[in-house]
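The other protein chains are all here in position, but one chain of the complex has been omitted.
Chain lettering (A, B and C) follows the sequence in which the chains are written, and residue indices restart at 1 in each chain.
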Amino acid sequence: MRVLYFAWVRQKVGIAEEDVAPPAEVRDVATLVAWLAARSPGHAAAFADPKQLRAAVNQDFATPDHPVAANDEVAFFPPVTGG
Amino acid sequence: MRVLYFAWVRQKVGIAEEDVAPPAEVRDVATLVAWLAARSPGHAAAFADPKQLRAAVNQDFATPDHPVAANDEVAFFPPVTGG
Amino acid sequence: MAKVLVQQAPFDAGAETAALTAGRTDVGGVASFLGVCRSDDGLDAMVLEHYPGMTERAIERIAAEAEGRWPLTGCTVIHRVGRILPGEPIVLVLTASSHRAAALESCAFLIDWLKTRAPFWKREEFAGGTERWVEARAEDDAAAARW
Partner (left out) sequence: MAKVLVQQAPFDAGAETAALTAGRTDVGGVASFLGVCRSDDGLDAMVLEHYPGMTERAIERIAAEAEGRWPLTGCTVIHRVGRILPGEPIVLVLTASSHRAAALESCAFLIDWLKTRAPFWKREEFAGGTERWVEARAEDDAAAARW
């Protein structure tokens, strides 16, 4: 599974992307967040308040209950501020 | 009093402007319309249906009850269609 | 204070837009509306007549109304008169503001009011020499009455 980070999420995690192989109990965005948060202090800081985070699965915005699978591209970022 | 005509009102009257000296009973836009309509067949055609006409007195839109006086510039035209 | 021009000549929308932002850093957005001559029903040309003097005065008032209702950093209205061919621009409305909603709303307001409160009249010329005065549309009155 490819995980991407943007904006301050990227800065806190300390990397822009990584390949991960979460265990079988990681089935959706919410359980992936909990699993990623345990990977490093940077991850923990980035994922400390899930309400501040938004996610995309395979480049579509996704809610916490959206399923994730081994070949997915999953991204985490703050609410968008373009335009 | 200077009277100006625009668009199809000008075409029907046959002239773009004229100086007129209406009698004292012409006190407002409505009575001016009635008086002008009697000046020629062209005027009569132009003023046949006052509901199709709009007026301005001294370059401000004016309603039929708007007063008119000797030194005024009064214009008659169809509803505007710019933009 | 808005820039208002009534002219036969074409205008340069890009240069007018640049003029609203040049040398300042408080403009967050510029909204614009460019009205273009369509060739419905085999139109050959559109001839725009106006009431010189009153036209500029009316547009300046409409622009002042917009500047009173929204916090604008700039406003430009250019309306062409005379003979205009299909595909050519007729009118340009530009509004600049620190905030996008003010720019967007005031731009829509200006074109709606211009359509119903500025003394212009359009005559359509068709192939074969026929012509027709454009009639005012109830939906334009409704659009103007929204504001």
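Everything below uses one rule, namely that a residue touches a chain if its C-beta (ideal position, glycine included) is under 8 Å from a C-beta of that chain, and two chains touch if they have at least 3 such contacts.
As the structure is a computational prediction, the values presented were derived from the model and not from experiment.
Colleague: Quick one: jot down which shown chains the absent chain touches.
Modeller: The chain that is not shown is in contact with A, C.
Colleague: Take the complete complex as the reference. Which residues in chain C touch the chain that isn't displayed?
Modeller: 12-14, 17, 21, 23-39, 86-87, 98, 100-101, 103-104, 107-108, 111, 143
Colleague: Could you please point out the chain A residues that touch the chain left off the display?
Modeller: Against the missing chain, chain A presents residues 4, 6-8, 56, 59-61, 75, 77-83.
FYI, only the chains that are shown with their structure count from here on.
Colleague: From the C-alpha centre of chain A to that of chain B, how far is it in Å?
Modeller: Comparing mean C-alpha positions, chain B is 73 Å from chain A.
Colleague: Scan chain B for residues touching two or more other chains and write them down.
Modeller: Touching at least two other chains: none.
Colleague: Would you mind listing the residues of chain C that make contact with two or more other chains?
Modeller: If we look for residues of chain C contacting two or more partner chains, we find none.
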